[in-house]
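Heads up, one of the protein chains got dropped from this complex, but the rest are sitting where they should.
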Amino acid sequence: MEKYIHELTLKVRDYECDIQGIVNNANYQHYLEHARHEFLLSTGTSFAKLHEEGVDPVVARISMAFKTPLKSGDEFVCRLALKKEGIRYIFIQDIFRKADDKLVLKGVVEAVPTVNGRLARSEALDELLAPFVG
Amino acid sequence: MEKYIHELTLKVRDYECDIQGIVNNANYQHYLEHARHEFLLSTGTSFAKLHEEGVDPVVARISMAFKTPLKSGDEFVCRLALKKEGIRYIFIQDIFRKADDKLVLKGVVEAVPTVNGRLARSEALDELLAPFVG
Amino acid sequence: MEKYIHELTLKVRDYECDIQGIVNNANYQHYLEHARHEFLLSTGTSFAKLHEEGVDPVVARISMAFKTPLKSGDEFVCRLALKKEGIRYIFIQDIFRKADDKLVLKGVVEAVPTVNGRLARSEALDELLAPFVG
Partner (left out) sequence: MEKYIHELTLKVRDYECDIQGIVNNANYQHYLEHARHEFLLSTGTSFAKLHEEGVDPVVARISMAFKTPLKSGDEFVCRLALKKEGIRYIFIQDIFRKADDKLVLKGVVEAVPTVNGRLARSEALDELLAPFVG
């Protein structure tokens, strides 16, 4: 069981569905991005301030396993856990259908810190995220 | 008949189609934007340079009449004419299905010049676009 | 002043913003579509049932005036009024920034009824929407 530290509830919008009447796969990546950004805002960490100092986390790798498709009108919950491996931050991001808590998607997003556009350890970033790493 | 001065041929991508199997309306706005940008690039006008001088054209109004829906696999042609009314630039942007030249969409996009973020006539912009106004 | 009969509050997602750091214009069309569909769901009208009988409202025309751009993190309210002109349904759809109720966008969306894919008056549709026409 993951130790989730953040969750965000959203609802499928019809324009996110494709010819098959289910959410187009690329939209799950949008959901995951939005959930990460909302998590980061919720922590109060100042990424804008880090950015001004040239420090930016960058997504290096994404993997997603699609378990149950979401349909028009479905509400769903994006849950998130954060781990650290070397200099990489690993976001465990799973999506559940709200009605029955059925697993929709298992996602893993790896982010690496960059300083002035180059891969590098950032003490400032590590300090900001330390309280949230599980 | 419009005097079109630019055309761009594109092909529907399946992820642009919605539950009804036709292109979702918002994607036509994407097509029109891409066609305008490709037109501007083709003119050799330096919008990047204008931007550095604080001059930016901004879309103020869009209207679209949907005539025939595009479907998965359809190729289509975006045709463009440019007019000027006062300080506004009016892009006439019509889309035709390639297979039979059937009218898909009639669009009108109004752009206004801004200088340092404020609505204002820009001689530099007027000079750049003058050769293309019909 | 419009007599709005429905409102929906949403929040800008970062992936909806473009190079200029503001919401890309096509996303406003997504917001309007989602607001219309949520309105229709809220009325309890059975569009699925109408659809089974071959009756579908189709968007024929959209016009949008862009007043104030939304930015990353902004919350906004989509307000909707419904009018009828001949067989056309006119959705008045305005968007306001939540923080200060500033007008973001004025939109007008015209829908026409189709019966078995052809433009036609539908008594069933008229009856369903009658209570909401202002």
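By written order: A, B and C. Residues from 1 in each chain.
By definition in this document, contacts are C-beta pairs under 8 Å (C-beta built on N, C-alpha and C of every residue); 3 or more make two chains touch, one makes a residue touch a chain.
This structure is a prediction, so every number in the text was calculated from the model and none was measured.
The residue from C:Gly21, C:Gly54 or C:Gly134 that touches the chain not shown here is C:Gly21. Residue-wise, the contact with the chain that is not shown comes from A:His30, picked out of A:Lys11, A:His30, A:Lys71 or A:Arg88.
When the whole complex is considered, the residue among A:Leu40, A:Ile62 or A:Val115 that touches the unshown chain is A:Ile62. Residue-level contact of chain A with the missing chain is found at 24-27, 29-30, 33, 58-66. In the full complex, chain B touches the hidden chain at residues 13-15, 30, 33-34, 37, 41, 73. By the touch definition given at the top, chain C reaches the unshown chain through residues 14-15, 17-19, 21, 24, 26, 72.
The rule is short, and it goes like this: only the chains that are shown with their structure count from here on.
Each chain gets a centre from its C-alpha atoms; the one nearest the centre of all protein C-alpha atoms is C. Because chain B and chain C share one sequence, their contact can be compared position by position; here over half of the interface residue numbers appear on both sides.
Farthest from chain B in terms of Cα centroid separation is A. In the Cα superposition of chain A onto chain C, the rotation angle, rounded to steps of 5, is 180 degrees. Chain B and chain C have Cα centroids separated by 23 Å.
Residue positions 24, 26 of chain B each touch two or more of the other chains.
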